[in-house]
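Note that this complex is displayed minus one protein chain, with the remaining chains in position.
All chains are identified by letter, namely A, B and C, in their written order; residue positions are counted from 1 within each chain.
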Amino acid sequence: MKEIELQCQPDLLYDGEIPSDVRTEELMLNMGPQHPSTHGVLRVVLQTDGELVLKATPYIGYLHRCAEKIAEKVTYRQFTPYTDRLDYLAAMNNNLGFALAVEKLGGIEVPPRADYLRVIFAELNRIGSHLMATGSYGLDMGAFTPLVYCFREREWIMDLFESASGARLTYSYITIGGVREDLPDGWVQRCREFLDYFEPKITEYNNLLSYNHIFINRTGNVGVCPADLAVAYGGTGPCLRGSGLAWDLRKATPYCRYNEFDFDIPVGRGQNGAVGDCWDRYFVRILEMVQSVRIVRQALDKLTDGPVQTKVPRIVKLPAGEVYYEVENPRGQLGFHLVSDGGTSAYRLKIRGPSFCNLSVLPVLAPNCLLADISALLGSIDIVMGEVDR
Amino acid sequence: MYTYERPKVEYKGLSLTIVRLATKWGAIGIPLLLRFAWGVFFAAVVAVVAFVWIVGRFINPLLPWFIRDVVVVVGLLAFVCIVAIIGIWGERKVSGRIQSRLGPMRTGHWHGWAQSLADGLKFVQKEDLIPRDADQPLFRLAPYVALVPAFCAYLALPFGVGWVFRSADVSLLFVLAMLAIEVLGVIMAGWASNSKWSLYGAMREGCQLVSYEIPMGLSLLAAVVATGSVNLIELGEVQSGGWFSWLIFQNPFLFLAFFTYYIASLASCKRSPFDLPEGESELVAGFHTEYSGFRFVMFFFAEYVAMFAVSALATIIFLGGWHSPIGGPSSPLWFVLKSTFLVWVQMWVRWTLPRIRIDQVMHACVKYLLPFTLLLFLGSSLWQLYDNPAHPAFKTFAHLLHYGLGCVGLLLLGLYFTGMGYGYYNRNRLVGQMARKHLPGA
Amino acid sequence: MLEIVIFILFAAVAVIAGLAILVSTNIVRMAYWLIAMLISVAGLYFLMGAYFLGVIQILVYVGGVAVLLVFGVMLTSRQMAPKLRPGRVEALWLTVVAAVLLSGLILSVVRVRWEPGAVVAGNSVAEIGRSLLGEFLGPFELVSVLLLVAMLGAAYLARPKTPVQGAQQRKGTTAL
Partner (left out) sequence: MMTPSEIVELLKQHDAASVVSAVADGPYPHVVLKPEKLVAAAGFLKTEPRLQFDLLRCISAIDWPARNIVEVAYDLISTSFGHAFAVKVELDRADPQVESVGGIWPAAQWHEREAFDLMGVMFLHHPDLRRILMPEDWPGHPLRKDYQDVVEYGGLKFNP
């Protein structure tokens, strides 16, 4: 196996020598479960030497809501709202993943209009989720203003979702067999208006935050995660692409007609430090928003008339068997391992939360960071605890 | 069923007494106050202004010093409170506008002017929580140690000639000394809270303040060398006669010293990007994590009072103090205006920049700011040495540079106002579609 | 009259704070009592018209030295407090040393002829500056050399001496 040299804070690492008669005591610091920058109820026990973090041990499970157990009790359709609550910032994508897993096992075909609608909503929700990640990352770094700007734009996406699905956070819009309802009048026009408005805003975020000197100094060369480390710890999504590996399920194993769209996979290039540092992970999200805008534009162009649902019984019965299906969530690959015994509810549903795997790399990256870098790291990994704990 | 039995606690303390009195009287008083809020506010402003003016003009020569002192101190206290209250409200409005929000709009009907008052009232009613394992006496003392020195700085701060509580020869040093004591309160709070986050906040505060005091003092010393006085009134008086005679345009070293002072003063007020002691995304709330109610308000007050104090110092020393920039009559109004502008810039910076990391804070000070200010100090001294009739060539050069710098300053100010005008003209485009609908006058 | 009241106030605070330093067992409280004493002594200076001295006392001792002191002391463990009670042998030694110092102090106070000095009116800063860079230039420079030596000494003491164990370990090589 290859040895990976971690290079957090090169100028702070004590190279070799400190006086032997100076003894310092290490401090155990309990970060969370109630802490502003743990993005939920994550608890990280830090072993610190002054401001230097020697060891970080995450403890999760504070938001465990037994989603997998519930899935064994309720019917497939009834479980769709529960998927909303996994990664509550990207509920559309979760709906999509679950619907696709059920459709794969049941052999259900989806009409083309529904497929394009799914792509549109998934990508819009990806933009919304990345906006949240970008804004709250600014907040983690002490810049409050980008958060509000990002929320301003996310509000518009929420309005679009609300007019289509009736909900602003937990949509349950993408259901088994298609999407729940067709678009309201004028929705496509409003969506185009949003895209035209939103695209130049990305430049504003870059000018305000991404290229800010302080921000770059805070995030560049911090929490460097090389590509093989990311892959080894199951990191996916921006955490993997930020490390320089162009791996995206939308390209690798296209679903929902993603192969019909023209888009690129942005990767971290180490512009402000080593490849795979916090800045790269952050900036990949910004670039992905640009790509998502591209995809949504193309999907809006291709949107054909037709039904948005296939006929699926109210209580879905799947044949006995199993399937593992993954989709590319904003935070990485969301997987559903669905086992059916022929009944009306899942025999076993294992959910692979991307944040769960992305977070597992934290104990490797955290040593030799400063206390302030922990929030930089956590923010750049961009976890959603609803999905980590499920 | 699991039932939680709340431990019986005897509530006591000054805050509770205040609350009891306030709830008793407030039931009648507050609705009345709110109904006549406009009138009360203007009456208060008029009363304070008239009061201070009368005291400064007439009572001063007539009454014994002691009464004058009491009166002036009460006036100063009122001023400081108004500074803090308006500062907090202003911060929220400024941040709102920067973030394409509105900020407080409801309380007091006109742009939420009474928001800080309402918040203060709420804070007074809060239970005065002291953690069981905290060091009780120090925990109680800390907010006072933070607030009182910040107020004491105003005792030597002249608002104009004759507009000062005590005009000492060493008033500049006195103000600096008082601002330096404030850190003790913060450290005390951090340690007494017996919380690790607070301790981290206190540690950072200690590191940061002790380091940044040096470049801050050195930048001011560069100006002191140019005028030969540490008396704030004398420092202000040499800058009369229009903005060309401001010390900031005196020589290039002072021009730079203004900016180094301003950066260092941001650090000494714990303002962003140097707000590490309370950086909420890292240290929860830093040194005041465990504080609630009125004690928390005192820390808040101390911050805004100190903000105005450092800005006032910059105004007096670099920006001509109470003198009008266009050569008209000098007045304390100019002083307050300029200081407010600098406070506003502090807010502007805060809502724009991310926070620096602690090692970068120390590097910036020790590796860059400190040597740089030492050079400025040296340069300013040398300039003073050569800027005299014995060196006519240098004198001409100095004059040319002096006016050149003035033009640079004018250009900067012009750019600022142009930007402001541009922003105002394009406000609809800049604030974005969503916010536009909700802006007043839309 | 007022001056006497204020003098008694400051002096009392200084004495009480000084005694409290001795009596207190909590090391952080000691530091804060020390600060209280320094501030009240500065108040005495102000009362005597030595504004410059008073301000410098606050600026340097309270704002600088005391903050560093508190900063260092604060980081010690809270369980340190009981250990600060001296043992019997230590107490004996300390008494002897303190007695010698005190007698020296009393002797010098008694033997010096105290005359009411000329009060420096006007700009005391300028006066101090002139005398520091004129009459007392030699001692002034000597003191600065002393400070420089102290700083170099501190830097020397804090210099890394031996390689610490586990420094490599800390650098964090992770086998995968």
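One rule holds for everything that comes next: contacts are C-beta pairs under 8 Å (C-beta built on N, C-alpha and C of every residue); 3 or more make two chains touch, one makes a residue touch a chain.
Only a predicted model underlies this, so the values are computations on that prediction, with no experimental measurement involved.
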One chain is left out of this view; which of A:D49, A:E68 or A:E260 touches it in the full complex?
A:E68
Using the definition of touch stated at the top, determine which of A:G166, A:G306 or A:G321 touches the missing chain.
A:G321
Contact set of chain A toward the excluded chain (per top definition):
60-61, 64, 66, 68-69, 104-105, 228, 231-234, 236, 240, 245, 247, 252-253, 321-324, 326, 333, 335, 337, 339, 347-348, 350, 352, 356-357, 360, 364, 389-390
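Going forward, only the chains that are shown with their structure count from here on.
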Between chain C and chain B, distance of the C-alpha-averaged centres to the nearest whole Å
30
Between chain B and chain A, distance of the C-alpha-averaged centres to the nearest whole Å
41
Where chain C touches two or more other chains at once, the residues are none
Set of chain A residues in contact with two or more other chains
none
Spell out the part of chain A that touches chain B in their complex, as residue ranges.
9, 11-12, 27, 29-30, 35-37, 51, 138-145, 148-149, 152-153, 155-156, 197, 201, 208-209, 212, 214-215, 217-218, 370-375
Looking at the complex, which residues from chain B come into contact with chain A?
95, 98-101, 196, 200, 272-273, 275-276, 279-284, 351-360, 432-435
Hey, which residues of chain B end up touching chain C in the complex?
135, 138, 168-170, 173-174, 176-178, 180-181, 183-184, 187-188, 190-191, 194, 199, 202-203, 206-207, 209-210, 213, 230-231
